[in-house]
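First the structure, then my questions, so here it is.
As you look at this complex, bear in mind that one protein chain is not there, while each of the others sits in place.
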Amino acid sequence: MIPAQFDYQAPATLEEAVSLLASDPDGAKILAGGHSLIPAMKLRLAQPQLLIDIGRIKSLAYIREEGDQILIGATTTHYQLESSDLLKRICPLLPECAKSIGDVQVRNKGTIGGSIAHSDPAGDWPAAVLALGADLVLVGPHGERTVKAEEFFVDLLTTALEPGEILREIRIKKPSGRFGHAYQKVPHPASGFAVVGIAVHLELNDDNSCKAAAIGVTGVSVKAYRAKGVENALAGTSLDTDAIAAAEKHVCDGVDPNSDLYASSDYRCQLARVYTRRALQAAKANVQ
Amino acid sequence: MKKAINLSVNGVSRTDEVEPRMLLVHYLRDVLELTGTHVGCETSLCGACTVMLDGQAVKSCTLFAVQADGSAVTTIEGLAENGKLHPVQEGFWEKHGLQCGYCTPGMIVTAAQLLERNAAPSREEICHGLDGNLCRCTGYQHIIEAVEYAAKKAGQS
Partner (left out) sequence: MTNNYVGKRVKRTEDPRLIRGLAHYVDDVALPGTLHVSFVRSIYAHARITNVDTSAALAAPGVVAVYTGHDVAKIGAVPCASALPDLKVPDHRVLASDKVYFVGHPIAAVVATDRYAARDAVDLVMVDYEELPVVTDVEQAAAGGPVIHESFGDNIAYKLTTGEGDIDAAFAAADRTVKQRILHNRLAPIAMEPRGVLARYFPGEEELTMWSSTQIPHLMRTQVALMIGIPENKLRVITPEVGGGFGSKLNVYAEEALLGWISMQLGKPVKWIETRRENMLATIHGRGQVGDIEVAFKNDGTLTGLRYSVFADLGAYHQLLTPAIPTLTGLMLSGAYKIPAIQMNITGCFTNKMATDAYRGAGRPEATYVVERALDLVAAELGADPAEVRRKNFPAPSEFPFHTATGLDYDSGDYEAALNKAQEIAGYAQLREEQKQGRQEGRLMGIGVSTYVEICALGPSQAMPAGGWESATVRIEPTGKVTVLTGASPHGQGQETSFAQIAADELGVDINDITVIHGDTGVVQYGIGTFGSRATAVGGTAVFVAIQKLKEKAQKIAAHMLKADASRVSFEGGKYSLEAAAAASAATGTSEPVVPVGEAPAGALPEPQTEGKSSLTIQDIALAAHLAKELPPDTEPGLSATYFFEPKNFTFPFGTHIAVVEIDHETGDIKFLRYVAVDDCGRVINPMLVDGQVHGGIVQSIGQAMYEEVVYDEQGQLVTGTLMDYAVPRAKHIPNFELDRTETPSPVNPLGVKGVGEAGTIGATPAIVGAIVDALAPFGVRHLDMPIKPENVWRIINHG
């Protein structure tokens, strides 16, 4: 219940945060909403020497349009994303995903950047940002760089963030044309984390055939991933029952599915297949 | 090592020096002696420690007191205004929404948040809104009815 001692700094700017992190890249941890980090600290599974609280940098929490991009600041809370009228209008997958995270208290405090940077294998955001083909803007002592979501999630709790780097912004290309979306999840009955979570961003041609499908999968593997096999199988199809049924089979291609007390690997794959289909059907149904 | 914090709790401004690792819930309970906010788990899953932080329900066991520096906190003790029970408090009393009472403060604060954001929630929306709060006594049915009662009551006033 009681974390080990640490030092605490609340920098006013991101630049300060970066230089603080540079001072102790191994012992320091970035604190945003704290909803992954603090429970681990209370069980003393994490014992950082220094917490750098970027949650107080107000300029890091935003949702805005810029050209054909949607820009989301790293410390934007799940609730801000869930309740954003702008996103509901232009990128409804994000609010839908946000709504299924944890519970209202967690959504009020937890942040999208914290969730992505933590890269919990059962976190919800990684699936959504993968499906939306997001770019992640990282800032470090040597400046800024942009990493594609697909390249960001590396392994179990491991990301492309180098020591000393902080996730600053999530950039998403505004969905355009005829698109549908869905995030469907089997929450673990105890933790609420995704046993399986499927994020779908679907683009249709004028004849209702599938122009492109992007599918982010979480909960199934050590890290979230794009279900390329499903995406490829759907491209150009009419998205009818048979096409979806043929495609869903590929959702676990190339991954070694997790197995735990709640769901063995083959059951988890079954859930992934079923929820891929349900998410695709839901996405197809809400195409405008 | 200690950090100075300045915050408003139930409308009273407070200034203290705290260890950075002091959890907000311990600050409220042990320093301010506001013991209505409870601790029921250590993994941010039971919701017994829920308080309002700048108008948003949060789990005070998953926040350091230093993170609340400069904020306004409302605890269960501050929910009734001028001695008049909050409609959710009334609902819990009227509908027997509590037994041992341990989860109740967190449950009430969360329900208050729910009704602020959705004045007339469906049963499903109530359950979704209370997903972060565990109760081991009531079986939830009377809690759901308590929230429905409060929604109705608040809608009338």
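Per-chain numbering from 1; labels A and B assigned in written order.
Here is the rule we use: a contact is a pair of C-beta atoms (placed from the backbone, for glycine too) under 8 Å apart; a residue touches a chain by one contact, two chains touch by 3 or more.
Note that the structure is a prediction, hence the values are computed from the model and not measured.
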Selected from B:K3, B:K59 or B:H142 as touching the chain missing from the view: B:H142
Contact partner of the left-out chain, one of A:S19, A:S191 or A:S238: A:S191
Identified contact with the non-displayed chain, of A:A4, A:L86 or A:A235: A:A4
Option touching the unshown chain, where B:I5, B:L24 or B:C46 are the choices: B:C46
Touching residues on subunit A - with respect to the absent chain: 1-2, 4-5, 43-44, 186, 188-191, 261-264, 267, 270-271, 274
Missing-chain contacts mapped onto subunit B: 19, 21-22, 26, 29-30, 33-43, 45-46, 48, 75-77, 79-80, 85, 89, 92-94, 96, 98-105, 108, 123, 126-128, 130-131, 133-144
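Keep this in mind: only the chains that are shown with their structure count from here on.
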Chain centre separation (subunit A, subunit B; CA means) in Å: 28
Residue ranges of subunit B in contact with subunit A within the complex: 1, 3, 19-21, 23, 39, 42-45, 47, 50, 53, 56-59, 61-64, 66-67, 69, 110, 113-114, 117, 129, 131-133
Sites on subunit A touched by subunit B in the complex: 1-8, 10, 31, 34-35, 38-39, 41-43, 51, 53, 55-56, 79, 83, 102-106, 108-109, 190-192
